[in-house]
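After the structure tokens below, expect a handful of questions from me.
Heads up, one of the protein chains got dropped from this complex, but the rest are sitting where they should.
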Amino acid sequence: MEKLKAELKEMIIRDLKLQGVEPADINDDDPLFEEGLGLDSLDAVELVVLIQKHFDVQIEDMDEGREAFA
Amino acid sequence: MAVTIDQALVLESGFAEPERLVRDLRRADDFIRLAVCAADRVLAATERARPRRIGIFAGTAYGPLETNFSSLATLIDDGEGRISPTLFSHSVYNVAAGYVARLLGIMGPILTVTTYSWPFLIALRQGRQAVEAGMIDQAVVLAVEVYSDLLVDAYCRLFGVSLAPLVPGAAAWLLGRDGDGPRLLSVEVDETPCLPALCLTREDETWQGHGLAAVGERHPLAHVEVLTRGVNDVFETGVEWRLAAGFGRVCIALG
Partner (left out) sequence: MGDNFTAVISGRGILCGAGVGVEAVWQGLCRGRVDCAPVPERLFATGLKFPVFTCPREPFPAAADSWLVDGELRPGTGRTLALALAATVQALDDAGIEAGELRRARLGIAIGTTVGCTFHDEDYFVAWRDGREPDLDPVRNFLGNNVAQGLHRLLGTHGPAMVITNACASSTDAIGLAANWIATGVCDLAVAGGSDELSRVALNGFASLMLTSDAPCRPFDVDRQGLNLGEGAAVMVLESAERLKRRAKAAPGMVRGYGTAADAWHPTAPHPEGRGLVNAIKGAISAAGLDCVPALINGHGTGTRANDQAETHALAQLFDPAAAIYLVSTKGISGHTLGAAGGVEAILTLEALRRGETPGTVGCHTPDPDFLFSPLPEGEKVGLASRIGISQSLAFGGTNSALVLEAF
């Protein structure tokens, strides 16, 4: 689980091209959007595609997606 | 009222982005960066009109072609349903003008035109018309090209050359009402095919500076660079610029 968390954090920083953020800066329960990491709706859908690609899972519905990310 | 060219500059790739824009440009490709930085510079030196009174008029021949291919690559490599939404949305041609509006706080008209024939001058004509009609007080007119490796390769094979004259870059002109710069009296485009030529004329004199020869090449930014240099270095009242290429003539009158 720790390994998965670390992989996720690295993927978020690398593939969403976050500037000046290190994996250690992200707490496990930090919100991703707005006041948290400052991600927006375009990052949200990019993240869905990234997770599908890297972890070979399907996320079908954005409302479901939003809840999973909230 | 006169429409004036208050600033004009050319930006080549390898420029430094202003620190304050770095965070907002995290997803941006070179097509966007060139446009944003050129517009930022051209606006910096002049007093700005209100956000709704400034417009953006961008002309491009090839648009964000490299991102178009990056986006296509994610579709081909990762499979259907997995194209990158960021790359896809950043491969739309008006993405650069949209970024300029957002990052520089411009809320007037934003227009992107795509053509192989004088993209910058078609945008210039529209920007001039909008200022003259009183729709806006300032127009940021942009030319942006980034090309792509695929295009460079195709160019070389099409024309049998080893080096394509396709150098990425951008140019920005700021048009204003009754500003300090030269008056832009008219931009007339005649699309009748003709032999390529370029000169600056004043009364009956004709002047051809070095660098003008570059226009004969198939490089959509070459004429913009020459004209920008003309605005900044060799401006005199009563000058007419005449450009001609295989696809038509343009006459730009300054006063």
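Letters A and B mark the chains in the order given here, with residues in each chain numbered from 1 onward.
Definition applied: a residue touches a chain if its C-beta (ideal position, glycine included) is under 8 Å from a C-beta of that chain, and two chains touch if they have at least 3 such contacts.
These numbers were taken from a predicted model, which means no experiment stands behind them.
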{"item": "Partners of the unshown chain among those that are drawn", "value": "A, B"}
{"item": "Selected from B:His90, B:Arg177 or B:His219 as touching the chain missing from the view", "value": "B:His90"}
{"item": "Options B:Ile110, B:Val131, B:Ala170 or B:Ala244, residue touching the unrepresented chain", "value": "B:Ile110"}
{"item": "Residue among B:Gln7, B:Ser71, B:Gln138 or B:Thr228 touching the omitted chain", "value": "B:Ser71"}
{"item": "Touch residues of chain B, complete complex, unshown partner", "value": "27, 51-52, 56, 63, 65, 68-69, 71-73, 75-76, 80-85, 88-95, 97-99, 101-102, 105-117, 122, 126, 129, 133, 135, 150-151, 153-154, 157-158, 189, 191-192, 247"}
{"item": "Residues belonging to chain A that touch the chain removed from view", "value": "40-42, 45, 48-49, 62, 65"}
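Just so it is clear, only the chains that are shown with their structure count from here on.
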{"item": "Chain A-chain B separation of Cα centroids, rounded to whole Å", "value": "36"}
{"item": "In the complex, chain B residues that touch chain A", "value": "22-23, 26-27, 78, 81-86, 89"}
{"item": "Chain A residues touching chain B - in the complex, by the definition given at the top", "value": "16-19, 42-43, 45-46, 49, 52-53"}
